[in-house]
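Sharing a structure, written as structure tokens. Questions coming.
FYI, not all chains are in this one, though none of them got moved.
Note that the chains are named A and B in the order they appear, and that numbering of residues resets to 1 at the start of each chain.
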Amino acid sequence: MASDPSLIFTNVDYNAQGKQVDWLYLPHSVTRSAYGALAIPIAVIRNGDGPTVFLMSGNHGDEYEGQITLAKLIRELEPEQVRGRIIILPAANLPAAMAGTRVSPIDQGNLNRAFPGDPQGTPTWAIAHYIDSVLYPMADFHHDLHSGGSSLKYVPFCSMRNSGDPALDARSLAALQAFGAPLSLVWAYNPEGRLAGAAAARRGLVSLGGEFGGGGDVNRSSLAMLEGGVRRFLAFAGVLANTPAPEPRTDMRMIEVSSREHYVYANEAGLLEPLVDLGAEVQAGDPAGRIHFIDNPGREPVTCHFRRAGMVVCQRHFGRVERGDCVAHLGTDV
Amino acid sequence: MASDPSLIFTNVDYNAQGKQVDWLYLPHSVTRSAYGALAIPIAVIRNGDGPTVFLMSGNHGDEYEGQITLAKLIRELEPEQVRGRIIILPAANLPAAMAGTRVSPIDQGNLNRAFPGDPQGTPTWAIAHYIDSVLYPMADFHHDLHSGGSSLKYVPFCSMRNSGDPALDARSLAALQAFGAPLSLVWAYNPEGRLAGAAAARRGLVSLGGEFGGGGDVNRSSLAMLEGGVRRFLAFAGVLANTPAPEPRTDMRMIEVSSREHYVYANEAGLLEPLVDLGAEVQAGDPAGRIHFIDNPGREPVTCHFRRAGMVVCQRHFGRVERGDCVAHLGTDV
């Protein structure tokens, strides 16, 4: 049951001063290793009292910019630069991160659909449970770094998620302005409670997300955006010694996703030719893509359309689609 | 044996006038279908006498721009526009094209490493044998359209392959100039005889290739480049009625790949951060990428370097690498 304690163990002492780079050990008893454990890397950097910031990447294993950014941060950040505590989980769903896949090859679990998790469940759910029951309660601020994954490409943005608590949302908005991405997005349509961000909100954390790339690639400009933004987020949280909170960025574009109609889904299975560019502004009824039947080239392609106006903030990356795949989604100005 | 006849059968009559869109049937007797056949689409458009041009895509199933271009061409081109014969094989390795993979899911075969094929072999080799023993002997001109595939991204270019026959190479160069891509490439380093292009050269065809995109995505500007270029190639071949041969493009940049040293390989397994942009000009010794160990973030990354100067015409797409994966390759001005 979710109320049982986690079976994950670690040599890390979350209250110790200084910098620890070690592993969370998740027991995973299988044929190739009866007393084996998945060793999930974690770093804790603490110096005196102050807020706790919990940074996470590798929630989806095929989203890399965050993983690289946090791995660098672990090596570069020293205790004397910190005031309070920074906890970094750079490869949250480790088996997925090592396989370069969204879901874990062990249990097919999508960590970002597994909250609040299960301490006796398969690894993905056991990880979600540890984050939700151990790490979130220790933290004041949280950033979960995403990049669209293998199947989607994004105009990079930093984001927050409406929590239903206006005071908390105001603090998250301030964090978003501090992060300072040129494009910021508010997830205003929230049908899902299984997301890490939804769980963080339930725990009362000031919490950001974002999609910094996509397609399973590593984007150098997104990486640069992310490296600067994470440092500004830490400064905003007050966890960097001798670094004042940044000025909020005032010139960024602010968009939202606020309905199911922001999304376009494939109406057939086939080979998708996009009919607009990523970042384009479209009108309701504009064609989004054309699906070709390469096994039967004499058959006419079918077209799918946008259902409302907005900016094409996301497009499918892979050429092949199944009916029901997301072809694109829009953001609309707030 | 390679000299046996193909078991592939078809309703297409290669000598008939008019336009036929039908299938090659490759017998594939398995548990789910004892008398089943793989139905590989093919189109033949003939009008009177003239040269034969054979266009092919889907040699690699995860390279899409060519597949879309040729599927459109099949629907749009009518016999009266033709003088001679155009044969189009838009999804040459059909099982791979339907799966969106480089290699066939049936036999793990890479069609572009399977020539001259085997009529009694598994499907990929049987397809190679049919192309080599039936289609190539009918053709005068050939274009095999590629896009880098899931694992590589390219500055788009059209290409030819040095055949060792100066007269044939001169004709291919003229075809390349007619195609008119802004960047053209000569494969001057040819350790492999199993490629479609090498087989076409052995058959004496004027033959082009090219990489028009990459990463398993569909690139709209590459698509536009390809659609225009293929029409100019057809006109150059003299197979379009009422369309004169195009002027050769004189301002295109011409590069070559002429040694193993043009390539950079990963020296470790891990998460690859590229250190240059696609299209950059580099010097020998410049860093090409840095490999991070996300399972052990305290370990220092390792760097791999370019071995000579040139233009970064290709980079790896996926974030994860194994030792020996191609990280990037260069083209050098001719």
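Everything below uses one rule, namely that a residue touches a chain if its C-beta (ideal position, glycine included) is under 8 Å from a C-beta of that chain, and two chains touch if they have at least 3 such contacts.
Because the structure is predicted, anything quoted here is derived from the model rather than measured.
What's in place is 2 chains of the same protein, and the file's complete complex has 6 copies in all.
In the analysis below, only the chains that are shown with their structure count from here on.
Bringing chain A onto chain B by least-squares fit of CA atoms involves turning it by 180°, to the nearest 5. Here the spacing of chain A and chain B, counted between their Cα centres, is 36 Å.
Across the complex, chain A meets chain B through its residues 21, 39, 41, 43, 58, 62, 64, 67-68, 70-71, 74-75, 90-91, 94, 97-100, 153, 215-218, 220, 223, 271-274, 277, 292-298, 300-301, 317-320.
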